[in-house]
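Coming up: chain A.
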Amino acid sequence: MKDNILLQINNISVVYSDVIQVLKGVSLAVSEGRIISLLGSNGAGKTTTLKAVSGLLKPENGEVTDGNIEFDGKPIQNSSPETITRMGIIQVLEGRQPFKYLTIEENLRVGTATRWGKPYKRDMEMIYEYFPVLAKRKKTMAGYCSGGELQMLVMGRALMAHPRLLLLDEPSLGLAPLVVREIFQIIRRINTEQHTTIVLVEQNANMALQIAHYGYVMENGKIVMEGEADDLKENPDVKEFYLGLAASGDQKSFKNVKSYKRRKRWL
Partner candidate 1 sequence: MDFFLQLLINGISLGFLYGLAAMGFVMIFKSSRVLNFAHGEILALGAYLFLTLVTWAQLPVIVAFLLSLTGSFIMGFVIERLFLRPLIGEPLIFVIMLTVGLAAMFKGLILLLWGGNLYVYPDFLPGWLSLTLGPVTVPPVYVAAIVIGFVFLGIFGLFFKFSSQGIYMRSVADNQQAAMSLGVHVRRVFALSWAIAALVAGMSGIILGIISGINVHDLSAVGLKVFPVVILGGLDSIGGAIIGALIIGLLETFTGGYISPALRDVVPYICLIFILLVKPYGLFGLVEIERV
Partner candidate 2 sequence: MKGPASLKFRLCGNFFERYEQELSIFETDFGRLCLVLGLTVLFGIVPFVTEAYFLYILVIIAITSIAALGLNILVGFTGQLSLGHGAFFGVGAYTAAVLSTELQCPFIIALPAAGLVTALVGIGFGLPSGRLKGLYLTIATLAGQFIIEYVLVSWESVTKGTRGIVLPFPEIFGISLDGDRAYFYVSYISLVVMTYIAVNIMRTRYGRAFVAIRDNDRAAEGMGIPIFGYKLLSFAVSSFYAGFAGALWAYYMVSITTEPFTLMLSVEYLAMIIIGGLGSIPGAIFGATFITMLNEILRIVTQMLMNTGFLEGVELTMAPLREFAFGLTIVLFIIFEPRGLAELWRILKSNVRLWPFSY
């Protein structure tokens, strides 16, 4: 399937505080209208990759030192977040960062920052349609909402900006399995109904591969594997290390845990 490539990352390396190299040559491509999933263990560099795209590295003293990032054919590496967000890339941060002292409605209105002054009432209706829970709590201060509500809030907030590319960082973090399922269904709906391209960073590989079209696996600041989501699901290594299934497809038993050492070798 060859279609229009929206985001192209070419061999980037990211360095924090001039000393810590986190990404060591990451390349990936995101085609328009698809859901791309980025998997990997903690510290693999998934979040850093997202931040490199959205321009949020700078406040953390990080920098793209090599390679380039192209969005819609235009280079965007090391641009300010203001410019990048206005081009249509919105990142939903890890760990739900609501504006605690603003009400739900005001939180959503902050999402209009990239197109300040344009009408937003219709979008608000749309968000409440996607997330009916939010409509009920419009006037509540976000600091008093539950984790699931907050996750919906921050996703809705990002949607208010009419993103062309939505970067979701661990939307399932710390949520109950049912809520996770609901959120993933909504992600898929957003993708099909709004034609928003989505990059999804996840620990919950099972869920992520169910809705994603294509996937990348990262480890130690490098991409070690990529492929169509269905193929990835069938890959024995992915099965073993991310889906918790032994290569044969049975539930993994801890008796065989020693095999971990044997197999964990990509390429």
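How were these candidates chosen? In short, all candidates are chains of the complex that A comes from, given by their letters.
FYI, a contact is a pair of C-beta atoms (placed from the backbone, for glycine too) under 8 Å apart; a residue touches a chain by one contact, two chains touch by 3 or more; residues count from 1.
Everything quoted here is computed from the prediction, not taken from an experiment.
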Here the complex member from 1 or 2 that touches chain A is candidate 1
Please give the residue numbers of chain A that touch candidate 1 in the complex, ascending.
54, 56, 59, 81-82, 85-86, 90-93, 97-102, 106-107, 109-114, 116-117, 141, 143-144, 154, 157-158, 161
